[in-house]
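Only one protein chain is missing from this complex, and each of the others stays in its spot.
Then we have subunit A:
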Amino acid sequence: MSAALTATDRSSPTQHKGGEGSTGYNFAYLDEQTKRMIRRAVLKAIAIPGYQVPFASREMPMPYGWGTGGVQVTAAIIGPQDVLKVIDQGSDDTTNAVSIRKFFAKTAGVETTTKTADATIIQTRHRIPERTLTSDQVLVYQVPIPEPLRYLEPRETETRKLHALADYGLMHVKLYEDIARHGHIATTYAYPVEVAGRYVMDPSPTPKFDNPKMDDCAALQLFGAGREKRIYAVPPHTKVRSLDFEDHPFAVQTFDKPCALCGATGVYLDEVVLDDAGGRMFVCSDSDFCEERRADGHVGAMLALPSSSPARGEGVAAVPVTEGSGT
């Protein structure tokens, strides 16, 4: 491959078509047969909303847990005209997001963006953008564990059977246990949903705050699990219902303060620790959404004026975001 890598022809991306490309990689890294195989799995997944379709997941040039499933799905659906956005915990500027954007910029020569509105494909880890998605966008999730019943029933043969028979009492046992232990449904991420009235699906480790956004979403949602070799999908405008009890209905997290930088309310906030004396701030987890609002002149309580102290980028980069890494 190293000989191919030295190719320097910078011709237009459309010339990638047909295999041999200017970067030395086949268009979007994967070979055409593999992409066909993944597309078949994707089509089947779309035809059966919420059903986990097995596929022959490939080794990717990144470790499991870094989004190999999402990358393969993106590679299979991306075209030269696509504009790619990659987010990790809502942010465009973390290592994972930057690496995957660079990966496709290099292997597919596609345009990348951090703006939700400009993107045609959004690969995501843990968040759904705050901005409402449109019908010409595709949301690709990186999924670590696709099986919602996994921690309740260890046998794969049995979980498949439970899905086949729509035998989902077990899922409610988990929610029951939550209420018995904590007084409310304490599952806050990977909150199980029922898709199109049939399959129960794990929406990947997105916060349950984002579950309502999956319902009747105009964009196609694809889920890729590389290690577990599964692809599943929610077609546009599909009913997605979060499981709950009659006397303990599903509810999303609420935040008692607006975003400290842009003043937004009703959005998902990350806690940022400022010092070792209990200082903290809550800022939008969706960095693009926050920046756009600030560009529009919205000002949060802790947004420093340009003259006095550093802007958000530096201030946030200096301290770790509290949410764990997961996969």
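Before moving on, here are some points about what is shown:
The rule is simple: a contact is a pair of C-beta atoms (placed from the backbone, for glycine too) under 8 Å apart; a residue touches a chain by one contact, two chains touch by 3 or more; residues count from 1.
Note that in this section contacts and distances are computed from a predicted model.
Protein name for the hidden chain, per its UniProt entry and selected from "ABC transporter permease", "Cytochrome d ubiquinol oxidase subunit II", "ABC transmembrane type-2 domain-containing protein" or "Putative phosphonate transport system ATP-binding protein": "Putative phosphonate transport system ATP-binding protein". Across the entire complex, the residue among A:I48, A:L170 or A:A196 in touch with the chain not shown is A:L170. Touching the chain that is not shown, out of A:R39, A:H248 or A:H298: A:H248 (per the contact rule at the top).
Listed by residue number, the positions of subunit A touching the unshown chain are 152, 161, 165, 167, 169-170, 172-173, 176-177, 179-181, 244-248.
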